[in-house]
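Contents: one structure, followed by commentary.
The complex appears here minus one protein chain, its other protein chains still in place.
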Amino acid sequence: MRRAVFRNPWLPYALVAPQIAITIVFFFWPAFDSLRLSLYRASPFGDRLIFIGGGNFTRLLGDPAYFRSVATSLGFSLVVTVAGLAVALLLASLANARIRGLAVYRTLLLWPYGIAPAVAGVIWLFVFHPSFGVLPYLLSFVTDYQFNWFLKGWVALTLIVIAAVWKQFGYNLAFYLAGLQAIPGSVLEAASVDGAGPVRRFFAITFPLLSPVTFFLFTLNMTFAFFETFGLIHAVTQGGPGDATSILVYRAWKDGFDGLQLGYSAAQSVILMLLVIALTTVQFRYAEKKVTY
Amino acid sequence: MTRSALSVLVAAAVLLTGVPSTSRAATEIQFWHAMTAVLGERVNDIANKFNASQREYVVKAVHKGSYPETLNAAIAAYRAKQPPHIVQVFEVGTQTMLSSGAVYPVYQLMKDHGVAIDWNDLISPVKGYYSSTGGNLYSMPFNSSTPILYYHKDHFKKAGLPDKPPATWDAVESMARKLKTAGVKCPFSSAWPSWVLVENMHAYHDQPFADNRNGFDGLATTLKINGPFGVKMMERLARGAKDGWFTYGGRLNKAEALMTAGECGIFTTSSAYIGNLARASEGKFAWGTGPLPRLAGFPQGNSIIGGATLWVMRGGKPEEYKGVAQFFKYLASTENQAWWAGVTGYLPLTNSAAKALEASGHYVKNPHQKTAIVQMNAGKTTPNSQGIRLGNFNSVRDAIEEQMENIFSGNKTAKQGLDDAVAKSNDILKEFAALYR
Partner (left out) sequence: MDRSSAITHVILVAAVVVLAFPLYYAFVISTQSLDEVTSLPPKLAPSTHLVQNYADAWSRVGMGRLLLNSAIVALAVALGKIVISLLSAFAIVYFDFRGKQLVFWMIFVTLMLPVPVRIVSTYQVVSVLGWVDTYWGLTVPLMASATGTFLFRQYYRTIPDSLAEAAQLDGAGPLRFLWSILLPLSTANIAALFVILFVYGWNDYLWPLMVTNSQEMRTAVIGIDSLIPRTSQLPEWNVAMAAAMMVLLPPVAVIVAMQRWFVKGLIETEK
């Protein structure tokens, strides 16, 4: 625990005031409004507001489609996260070697982070385009199978997983590169003098030392896949085919916006909020323990 | 800055601000719409034409996104007490608008401002769809279409088929099979899966879609699409998907991309697609149109209207509503109706406009624009084919299309998929009805 250093009766309040003000107006006020709305059945134009208590929640928890959406969200997020981290870690390990042009490679691998998920989605949409896309064209030489992602759920999921991993890749890579550079070379040298091969060194030393980074990236990627892929799904699959790519945040938005069932949608937001609180609390507790070396 | 330069600036400033303005500021009218591309340009055209024709009011046509996005924007704006004056709402939003209490009924608006509109001149499908039980129109018809059939003449020739559209579903199936053998990538497809293949097919064959006379007699809470007719239609399409002669192209009107690319042999979608197809196919392939195919063994009904109307929102100022009334009067004139229908391919909304187009030889130059009219005139208007009015219809349509995807991909049988669609839709409808009990 660090000791507070400065004493001043009013300055700290002035310093936090801007953030607190914005937080209250643009976060707490809307958040409480959503919480309140989740207990009501609301008409689109707001002319009818009927209190139904937990009605929206029982409706949600009694709907198998909702649990499918939970499963889809978790599955999708896990695949994006694990695949993203594994590939990034592998490449970071390679790119960390003493080779020339490391900075160039790093630049060339980082830039997809700057592309908006929706824009990435549109580009991949065209790559996968059944009529003009290059990928179906190439695949048609190998197999007759129609990769029609309008109808085949797994194809649609694959498409958005690829687009999501592609977009996040640079970010993961940058963190792993940074983490690897923080590992003292002496530790690894000592291990190799001891006779440990590169693979052994990796699993015995590098990976454990990277675990804070891995944990941090894991939570970050999960959050990204849970929420920020909204733009991607909205632009590309719109939750289909069937409900194959209908992740929780998309569902919540769709029921509120397309379906105009604002109370029902707010209830879904509340559940999402609880999930995120759980995730963030776990991450924070873990990070706190790790920071104090 | 030198003194002389400064004095010049000051003089200029005085001149510019001091000049008395001879024109009064015109009242601005916000008109939110969902039209894109060519149609969006035409909306701008008609707004500009109105603005140029008088100086009291300025209609600002704002594209707010897709139909759902536009409706949502209007709702959010209304809740924040800053609604647009006019909003274009798709036909599935009709019940939502009617129940909302947020609208200024058009018939009332016109009466209050002494603008005479001959409501009886509206073509009967449009009048029937959008009238209240008292026979009054709550929204201004603007762009209406109905689904028709399109066919690719070059693909037909390749498959050895005569240059005639199929008239029955049996013919569609046999022709599509031949097209598939001839190597056509998309033998048959359809856009707006629910609107064309479920809603319209039921009305076209005088089958009920929902209870309470499809929602016209009161809020509907039960769908009826899983009856013998519905199952028969879906089974045929499921067979088509499995055998490869039916290519599913996505929800809403995504499948139009397939026809635009020239891949489909037979295609069903809105009659409003004609303009875009003409532009896309120019110099590439020839195509024709025909009425929707019929399923043997079921009675004759009629196809129903799709598209959107213009709703007036409460919460504006009196002088602004005067402007809205004037704008609607402008839109309703035969000359403008005929112009609008002619350049967009939407149905002419009044009998006078239809006659004017006929007289000017428009249909000689654009024969395909007549297909929809002929189809509607040949049908029989029955209680089941007047239209469909459901609360949260947008969600219902989405629920149906979601299950259609399960049927076409082979995950569910036609009966199972339709039953599930009905179950989910009933849930949605009951939620809506519970609001307005």
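Order of writing sets the chain letters: A and B. Residues in each chain are counted from 1.
The criterion applied here is as follows: a residue touches a chain if its C-beta (ideal position, glycine included) is under 8 Å from a C-beta of that chain, and two chains touch if they have at least 3 such contacts.
Treat the numbers as computed from the prediction; the structure is a model and nothing was measured.
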Touch list for the missing chain, restricted to displayed chains, reads A, B
Given A:109, A:161, A:222 or A:244, the residue that touches the chain left out of view is A:109
Residues belonging to chain B that touch the chain removed from view:
32, 36-37, 40, 62-65, 69, 73, 76-77, 79-82, 191, 252-257, 260-261, 273, 276-277, 279-280
Residues belonging to chain A that touch the chain removed from view
2-8, 11-13, 15-16, 18-20, 22-31, 33-34, 37, 91, 94-95, 97-99, 103, 105-120, 122-124, 126-127, 129, 131-134, 137, 166, 169-170, 174-175, 177-179, 181-182, 212-213, 216, 227-228, 230-231, 234-235, 249, 252-253, 256, 262, 268-269, 272-273, 276-277, 280, 284, 291
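We adopt the following convention: only the chains that are shown with their structure count from here on.
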Chain B-touching residues of chain A, taken from the complex the two chains share
41-48, 50, 65, 131-132, 148, 150-153, 238, 240-243, 255, 257-261, 264
So in the complex, which bits of chain B are touching chain A?
68-69, 71-72, 75, 78-79, 96, 99-102, 185, 241, 247-251, 254, 257-258, 261, 263, 392, 394-395, 398, 402-403, 405-406, 408-409, 411, 424, 428, 431, 434-436
